[in-house]
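Every protein chain but one is kept in place in this view of the complex.
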Amino acid sequence: MTGRGRFWFVGRRLLQAIPLTLVLLLLVFAMLKVVPGDPALQVAGPRASAATLQAIRVHLGLDQPVWLQFVHYLGRVATGDLGTTATGSTKVSTLIASGTPVTLVLLAVSTVFTVVIAGATALLAARRPDGLADRLINVVAAFGVGVPTFWLGIVLLAGVALPTGAFPIGGWGDTPATVLRAAVLPALALSVSVAPVLMASLRSGIVEARRSEYHAAAQAAGVRGWTLTRRFVLRNAAVPPVSLLAALTTLLLSGAVVVESTFGLPGLGLSLTQAAQNRDFNVIQGLTLVFSLAVVAVNLVGDVLVALLDPRVEV
Amino acid sequence: MNTWTKPAAALAAAALVAGCGSGTGGAAGGSGTGAVKADNDLVIGRTVAVDGMSGDSCYGAGSISTMPMIYGNLLTNKPDGSGVQPGIAASYDYDASARTYTFHLREDAGFSDGSPVTGKDVAFSFEQWRDGKTSGAYYDMVKSAEAPDEHTVVVHLTRPDTFLPALLTWCTSTVYPHDYAGKKPEEFFTKPIGAGPFAFVSWQNPGPSETITLKKNPHYYGAAKGEPHVDTVITKTSADAAQQMLAFQGGQLDLIEGLTADEGNQLPAEQARIPKPSQARDLMLNSKRPALADVNLRKAISAAIDRQALASVQQGYVVPATGMLPTNVPNSVPPTTPYTFDLAAAKALMAKRADQKPVTLTLGFEGASSTLTTMAQLLRDQLAQIGVDVTLKPSDSATVYSQGQSGDYDMLISDLSAISPTVFDPISFVLAAWSPWTGADSALLKEKFTEGTTTTEDSVKDAAVRAIQDDAQAQSTVIGLVNMSTAFAVADYVEGFTATPFLSYDAAAVRIRTGS
Amino acid sequence: MTPVLRITDLVLETGTADAPLRPVSHAGFEVAHGEAFGLVGESGSGKSLTLRAVTGLLPEGVRQAGGTLELERDGALRPYRFAEARGRGIGMVFQEPMTALNPTMRIGDLVTAGPRARHGWSRRTARSRAVDLLAEVGMPDPAAQARMWPHQLSGGLRQRVMIAMALATEPSVLLCDEPTTALDVAVQDQILRLLHRIRVERGLSIVFVTHDLGVVRRLCDRVAVMYAGQVVETGTVDEVFTRPTHPYSAGLLRSMPTPDTPRDRPLAAIPGGQPGAADRPEGCRFAPRCAHALPACAGLAHTLAEVPGSPSRSACLRVADLGGPPLDRKALVSPLGGGTA
Partner (left out) sequence: MALVQVLGRRRARRGSGATALVTGAVLLTLLLAASFAAGALTGHDPALTDLTARFRPPTAEHWFGTDQLGRDVFARVLVAAGTDLPLALLGAAVPAVIGIVLGALAGYARGWIGTAVMRLADLIQAFPSYILLIVLVFLLGPGAGSFLVGAAVGAWVTYARLVRGVVLRLRELDYVRAAQAAGLGHTRVLLRHVLPNALPQAVVYAASDIVLALSYLAALSYLGLGIQAPGIEWGQMIAEGQPFLRNQWWVSVMPGLAIILVGVAVRLIAGGLERRLQR
């Protein structure tokens, strides 16, 4: 694949993402329409008169034809206007802007944890397939997938953060150091359920790579040690997990929503949960959009990464 | 969020007025265990975010606590809630008709930017309050405010009003520098300047998980007394109360605002500060439903409720209700005969029903609240004793609200508190919102309401309230369950903290025992 | 002449330790300097496993249970450590160029990965060496090819890359595991010519594992015939191909088509099939299929004995009395001589 080919590949995938994004927007917009309850009533509060309600409807553009409302919605989204929270005190875009870094840091730290845990255990397990370590790791992994993330979170809070005092019990930090410290336990709770998935994929990749002819050929050609592991095992074993990247990310995102509420991290997931609990339409709508766009983007990055790692992938 | 009351109700209107409140809350001071903290920073946990940085938007418990810290008030609540005391105003007087108030300002009050608090600033603030979009209505009697000199403010009212001094202790009565120190309001409220004990430093992640950092205001009028005692106040908001408890137990929080019984019971007694209960939790019965149209059933339900048992689950934070109205609000008097738990009487009433069909009722409540859930479960068990089968319908607050409004439930648990310092406010609420839902006969309620709000005589007011309570009991469409406190958790090394029944406390008086 | 590689009594085991199977038992051969040595046999005869054992790259579950592997160093044969030998003395060309080249590496990087890791070559050195090697194995436009990915090359080119990769370590013995089986006939010929040329130019020894007797005939000097995990006959190609001394070798040769074989005449086939590792008979393993078998064959211990009147060595009990007329195989295929690869 030439550089030019890759460029076009990325471009084409970007173009393909556009209709998907539009449909997503339409769906997110449609959410508001199918929700039981009158958004105007929500805004006006219980004591509003009929006239006030009508005025609010006009103000919100709810009296216009649906397609026009959608066009307006697109326009507002394009300018970053996602409305305000139900109490009216905060813009949804502000909420997203302040929550995004938190969620991103959480995802980044748990990705590091996940990769390190999965990588180490996969290498250990693949050393002797069906050996003691492999079986043991498989059992632990089964537990890891089965442990409810939120439960692990509260157990970590009560069982680790409280007695050691080394981590904040809920909440976020304001300096890089405190932020990282606040991210450790939530990221760990998150990784425990995701790492086994990556581990299994990596492990089978490693086993497969070790059994491969090119691995033998490389050894025969005198390649050994870390070079052998890195270039003839890990790099090849990374291809299947990277193609899982999008799936893993959605799993991580799902987990982040849970973990953020367990640990009280002011990220997008906590906002989503609280909006669902408080029935805050605009917030749900805005966050759904952000999350799904993020997944579209991750899918895109995943495809490109696979193409970079595995030159055989047709572009 | 409450179901029927405006959330603002929670603020329970300050204090108001002498004579009514009695001593409340735990005694000041630590437990004497000798515990110390390494730094002189007060870290506060709460579950409700502030409503913004302007007094006008002050609405919920977060702002009620934070606004006075930043801005200060002309008058403040006495620590025991028994009346008002000087704040930025050293004293005030009013003319015989109560239409013109004169405030004499302290000379040592200063904003956090170093400028002194002058009459001009206060007069400007009065206008801002009156013109506020959200809370302006409270101040609609203010005609004008002027500053004849640096330390005097004269306020002219459109009508007589003796409620103004109490109003000035509210979180909406925030003292601003004149003309917002030359800034646009939006700009000013991103980094506000106030005359309270603490100066604004930062507000991170505004919203349910926000952190607000304040530091000592050296120009605070209490500086001469050494107030405020702590260097920094850091307020951490988290929706998860259980997690906040862990943080408190782990020494990461020094103070928790809004402690529930479940949480408080996890703490040593001396760490929980519980003021007098001042919020009513009532059971509403929909008499438009065929079964509930029979007053005998409604009365039977009331008699079958063991309020003592309901309260015992939240030992110390909740007391059995004697009537349907919030207690510890001025002019709140109990009904002639308080509720009694009498199963035999309840069964007798059940037998007197015109129609002897088995009774199955739905009960709506906000499922997210653990105390409500517990209470609903107990109610179901208790009503089963008289053969009333209750189906629990937990839901989120909005659904409870919309379905409650459309009458989808037979019964609804709802909270009632004052949003201004008179019991007639919650009464107006019952009249406007609850009576239509319950289908009660509100003729007497209306009459007594008018009677009570046109007199200045406390005895007349009290009599009207008693009649209303008695009427509610007779109709049994609104049945009082319990009265609740909102409490605080206070670490051993925190001294000088006094809880009032109104969610507010004087942060300037709080001390931290440090190692030195 | 000192052999450059000698394998003695190689035993390979698989299965559990208490009930092991031996896909290869007591196999042995030696390869002289500059010699092309063929190892022939049907699939399952253990020839490829034997070759793998030489580099220590046995498949999972197969282990070496006996035997001596020696490589020439400083004029004498010495047992070697695999890790040592792989980087220096021994190179290996695999059967499937499709799977034996790491799909995630560029050709140039792949070819020099071994010496780079071993000698710490700089990227620049590695790159220019790679281009040299690719040129040596006859890649057109080696500089451009070095930047290609394996999947972009044809099978023949990939096999050249494989050879270049094996040559990068400057081996003295090149092991080739059926290097042409997966290729088209035309391409096979090119690769064979290339191997021949390289052997001549570099003075390499080549061990050639194949089931294709024609290839052995064209390329090799000496040959060992394997059957059911054992070497049954060894000798010079000329001798073995014209006067096989083991009935199995003879049968194998008769089953090979020649240009003269009329299309419509079926090839002579040996009745029966090669026994698997689990059901090998006692004594001579070929005996049940052998037209000349005697009762004594069933008790025969395997040894490669001198054959009277022949330079070959054979495992057959009847080497002395079974010296039939030489097969006329001269016309079969001419050995590789001139021509270019």
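As written, the chains take the letters A, B and C, and residue 1 is the first residue of each chain.
Methods note: a residue touches a chain if its C-beta (ideal position, glycine included) is under 8 Å from a C-beta of that chain, and two chains touch if they have at least 3 such contacts.
Just so we're clear, the structure is a prediction, and the values are computed from it rather than from any experiment.
For the omitted chain, the shown partners it touches in the full complex are A, B. In the complete complex, the residue from B:44, B:168 or B:242 that touches the missing chain is B:242.
Within the complete assembly, A:200 is the residue of A:92, A:115, A:184 or A:200 that touches the hidden chain. Interface note: of B:51, B:121, B:210 or B:263, the residue touching the hidden chain in the full complex is B:263. In the full complex, chain A touches the omitted chain through residues 20, 23-24, 27, 31, 34-36, 129-130, 138, 141-143, 145-151, 154-155, 157-158, 162, 193, 196-197, 200-201, 204, 240, 244, 246-251, 253-255, 257-258, 261, 272-273, 275-277, 279, 284, 288, 291-292, 295-296, 299. On the side of chain B, touch with the chain left out of the figure occurs at residues 241-242, 245-246, 249, 260, 262-263, 266, 309, 312-313, 367-368, 370, 373-374, 376-378, 380-381, 392, 394-396, 399.
Heads up, the rule we're going with is that only the chains that are shown with their structure count from here on.
With chains as nodes and touching pairs as edges, the resulting graph is an open line.
Of all the chains shown, the one with its CA centroid nearest the global CA centroid is A.
Annotation: 92 Å between the Cα-based centres of chain B and chain C.
If you average the Cα atoms of chain A and of chain C, the two centres end up 53 Å apart. Shared contact sites, meaning residues of chain A that touch two or more other chains, are absent. Residues of chain B in contact with two or more other chains: none.
Residues of chain A touching chain B in their complex: 36-37, 41-42, 45-47, 85, 87, 89-90, 94-95, 98-99, 102, 154, 157-158, 161-162, 165, 168-172, 174, 261-266, 270-271, 274, 277-279. Interface residues of chain B facing chain A in the complex, by the touch rule stated above, are 1, 4, 6, 51-52, 57, 59, 202, 204-211, 236, 238-240, 242-244, 246-247, 249-252, 368, 396-399, 401-402, 405, 432-433. Contact residues of chain A toward chain C in the complex are 1, 129, 211-225, 227-228, 231-232, 235-236, 239, 309-312.
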